[in-house]
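The complex appears here without one of its protein chains, the remainder shown in place.
And then subunit A:
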Amino acid sequence: MKTLILRTASDYLLPLLLVFSVFILLRGHYLPGGGFVGGLIAAIAFVLHAFANGLDNTKGLLRFHPGFLMPVGLGLAFLSGLAPVIGLDDPFMTGLWFPEPFPVIGNVGSALFFDIGVYLVVIGVTLTIIFTISESA
């Protein structure tokens, strides 16, 4: 599906969708959004790019196999759950928060890192599945 319109549009849509996915990720916790939805949107950005420019170009853009994001994300989520156990001897997954909110991002706590982990895992899983299917098709 190499049309000029889609290809030109995808050049702008890729960064836009990625920024939007980060916005959705940060919006999570109290409002609709979060790691899962954000991850899906980020994956859609790459899938759209692959539609317009071919799978090989998207892979070149990513530089590494998306499957690698799975253990990284899982590891991050795991560590965010483990932090209270190691630091304060609180039960696993207890939320730790910085006292003051950060500008732009808002309150930062271990839940954010858990969500970033989910975000990475979702991107990794979705892209691995879609890339594998389109390679074998």
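Just so it is clear, a contact is a pair of C-beta atoms (placed from the backbone, for glycine too) under 8 Å apart; a residue touches a chain by one contact, two chains touch by 3 or more; residues count from 1.
The definition used in the following text is that contacts and distances are computed from a predicted model.
Only one of "Acyl carrier protein", "RNA polymerase sigma factor", "Multisubunit sodium/proton antiporter, MrpD subunit" or "ABC transporter substrate-binding protein" fits the UniProt record of the hidden chain, and that name is "Multisubunit sodium/proton antiporter, MrpD subunit". The chain not shown here is touched by just one of A:74, A:108 or A:130, and that residue is A:74.
Contact between subunit A and the unshown chain involves residues 67, 70-71, 74-75, 78, 82, 85, 89-95.
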